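Every protein chain except one is present and positioned as in the full complex.
Up next, chain A:
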Amino acid sequence: MAEAATPPLTRAQMRADIARALRMAPDEFGDDEDLSDLGLDSLRAIDLVTRWGQAGLSLDFGALAEKLTVEAWWAVAERTMARPAHG
């Protein structure tokens, strides 16, 4: 599939984007670390969701808000990318 070849978001890119929003280095936090402890809140999350949306990946804000780790977010992203797009 053509879409699989160019995913709108990679795990590394997701981590880099989060780090930038938090003004931290991408290797400064772990996959399972609570992002809210690091200062991630709705404003930044919205911003990230918007950026990823612009890149072609529309993530459910409520689903992301339930658990704030890179691990959990990536799982949401993977699930979303696996779902067939609808109009």
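Just so we're on the same page, a contact is a pair of C-beta atoms (placed from the backbone, for glycine too) under 8 Å apart; a residue touches a chain by one contact, two chains touch by 3 or more; residues count from 1.
Simple rule for what comes next: contacts and distances are computed from a predicted model.
Candidate names were "Anti-sigma-K factor rskA", "Non-ribosomal peptide synthetase", "Tripartite tricarboxylate transporter permease" or "Cytochrome c oxidase, cbb3-type subunit II", and the UniProt protein name of the unshown chain is "Non-ribosomal peptide synthetase". Residues of chain A in touch with the missing chain: 20-23, 34-47, 49-50, 53, 61-62, 65-68.
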